[in-house]
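Note that one protein chain is taken out, while the other chains of the complex remain in position.
First chain written, first letter: the chains are A and B, and each begins at residue 1.
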Amino acid sequence: MAIYLAKRLLGACIVLWAVITITFGLMHAIPGGPFTQEKKLPPAVMATVEARYHLDEPLWNQYVDYVRHAAVLDLGPSYKYPGKTVNDIIAETLPVSAELGLISLFLAIGAGVLAGMAAAWYKNTWVDYGMMIGATLGVSVPSFIFAAVLIQLFAFTWPVLPAALWKGPAYVILPALALAAQPTAFIMRLTRSSLVDALGQDYIRTARSRGIGPWSLLYRHALRNALLPVVSYIGPLAAALMTGSFIVETIFAIPGLGRHFVTSIYNRDYTVILGITIFYSFLIMMMNLLVDLIYPLLDPRITVDSRKEE
Amino acid sequence: MNPLLEVRHLSISFHTYRGLLEAVHDVSITVHPGETVGIVGESGCGKSVTSQAVMKLLPQGAAEYRTGEILWEGRDLLPLSESEMNGLRGRDMAMIFQDPMTSLNPVLTIGAQLCEGLALYQKLSKQEQRTRAAELLKAVGLTSPEKRLDQYPHQLSGGMRQRCLIAMALSCSPKLLFADEPTTALDVTTEAQVLDVLKKMQAELGMAVVLISHNLGVIAQMCRRIYVMYAGTVVEEGTAEDIFYRPAHPYTKGLLASLPDPSDREKVLTGIPGQAPDLFHMPKGCRFYRRCPQAMKACMEAEPPREEAGPGHHYTCWLAAAERRRGDGTH
Partner (left out) sequence: MDFTPITEADRREPYVAPQTLRDRGWHRMKGNPLALWGMAIVIVMTLLAVIGPFLSPYTYADQSFSDANAWPSAAHWFGTDSLGRDLFVRVLYGARISLSIGLVASLINVFIGVIYGGIAALAGGRIDRIMMHVVDILYSIPMLLYVILLMVVFKPGLLNIYLALGIAYWLNMARVVRGQILSLKQQEYVMAARSCGTSTWQILRRHMIPNCVGPIIVTLTLSIPEAIFTEAFLSFIGLGVSAPMASWGVLASEGINSMRSFPFQLAFPALALCITMLGFMFLGDGLRDALDPQHQKEGSR
């Protein structure tokens, strides 16, 4: 177990290093420097600015410097917000995004699994069809359109909820719904299909032949098997919520990391883009590692160490 | 003695994407308390469907009971609701399945699966459940039963799993046990052990067993009465002696002729030519006529009548009628 963990963490470090190298390379493939983009700076100012950010040094030195700092979790300064580091920005905005993200995560898993169970249990009835049509709609509406419709309905047409900003519990509802909609629909489809599959297995027939009631069949026998794919989906789910947050936080003007990322794309604030990308990659990788560690607890056939072998 | 189970003229169809498929046609089977009945036939002949139909385990929606009735101690099961059936399943009738690899829930321990049933049938404390579960595992011949309780199915071998399934099925002493190809997926040596366990448990509990197999040897070893099924119908029924020494139906004869005999190495194994008919394109007369060496025009046109070959020995074939006609002609 400890060996496995060490191996995985070491692997994660190597991948992270590759990620840093690739992102660094991409960012510096841009013709001209980050300060040559918009209004021209006087050459003297340009030189001081470049010197301040060590942009006048050879690329190799910059790279080594960046990796060395990243290794001690220092992602460097922002170009567009003088005096702020990428770390500052992450520290300021992450709590907001984390709150929104976690609420949406639980919402998506809870609602998705429950709805999927209902659809599977009432397979081929109107309950199932209704749910499945809802879910398919859910996955075919881009989240920014869904968010816009939510705002139009619940903030303007029927003004019961705030349309934007982040000032209290009421401000969470619409963004959380907008962010969770697609993952909910996806989890529901996943739960339904794997539950239908599980309910068709031989061991369910065995259990039925012993007079085990429908409730127990669903909960004890089918659900645990059916939830395994859902657990595997938590990693991608975290990634989906992350990218969703770019949009939802922008639309709802929420001061989170996602919106900041989008702003820095607009501003071409390269160090911030670079830093946040690396940070997100790290986050998602940790999430995947966590899922790999949880998985064997649910499926006795798989031990932590054998997970990668299959 | 009143029969425990009486299946009368049961026909079952499945809705498939190719249309309606009649898997079981006009099958009648009787089981008396305490006896062992065998159902033998090739795969796909409706053996398993018949047994699962009795316990109403067929997938709802896809399977349809067309005709007939299933009498359990005189009471018709077909109108019963799912929860009423649940009252019977496990307590009065139980089943063990062909594939022990997939018939146990992979994410629950053996103990959890055993105790679940026990808790359902009797009021027992957790500790009593565990003790009883261990006793059951011991009774079916598993070594170190205590340890097995905490193991998961994937940690056991096929034979061990099948014993667990038997223990689970027998956990509340049912009156009738369906054993659906219980040893097909096992090695020959394990097969013998599992059959021994079945025999022993039957003697102890005095239950009736319906043994379903395509293996004539297994059937011969275990059963007093035998039903021979072909393409969804019962073609012959009788005692083990009737079936093995005085087979009346050409299909049964064919089956026996294709059985190797170690004491007669000169025996020519004839087999049965052709293959079982496609269930979607069933002949309208006798379902066996295309493969039958004695087929007549009549066999193509009408379903054969049920004939008596001796007390309790019946078969469905046109040959007897033809024989009688020939007899009339000479006189």
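Simple rule for what comes next: a residue touches a chain if its C-beta (ideal position, glycine included) is under 8 Å from a C-beta of that chain, and two chains touch if they have at least 3 such contacts.
Please read these numbers as outputs of a predicted model, since none were measured by experiment.
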{"item": "Of A:98, A:173 or A:262, the one touching the omitted chain in the full complex", "value": "A:262"}
{"item": "Positions on subunit B where the hidden chain makes contact", "value": "14, 16-18, 59, 62, 274, 277-278, 280-281, 289-291, 294-302, 318, 321-322, 325-326"}
{"item": "Missing-chain contacts mapped onto subunit A", "value": "11, 15, 19, 22-23, 26-27, 29-30, 136-137, 139-142, 144-145, 148, 151-152, 156, 196-197, 200, 235, 239, 242-243, 246-247, 250-251, 262, 265-266, 268, 273, 277, 280-281, 284-285, 288, 308"}
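FYI, only the chains that are shown with their structure count from here on.
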{"item": "Subunit A and subunit B, separation of their C-alpha mean positions in angstrom", "value": "53"}
{"item": "Residue ranges of subunit B in contact with subunit A within the complex", "value": "52, 55, 57, 59, 61, 82-83, 86-91, 94-95, 97, 99, 102-109, 113, 116-117, 120-121, 152, 154, 165, 168-169, 171"}
{"item": "Of subunit A, residues touching subunit B in the complex", "value": "124, 200-203, 205-214, 216, 220-221, 224-225, 298-301"}
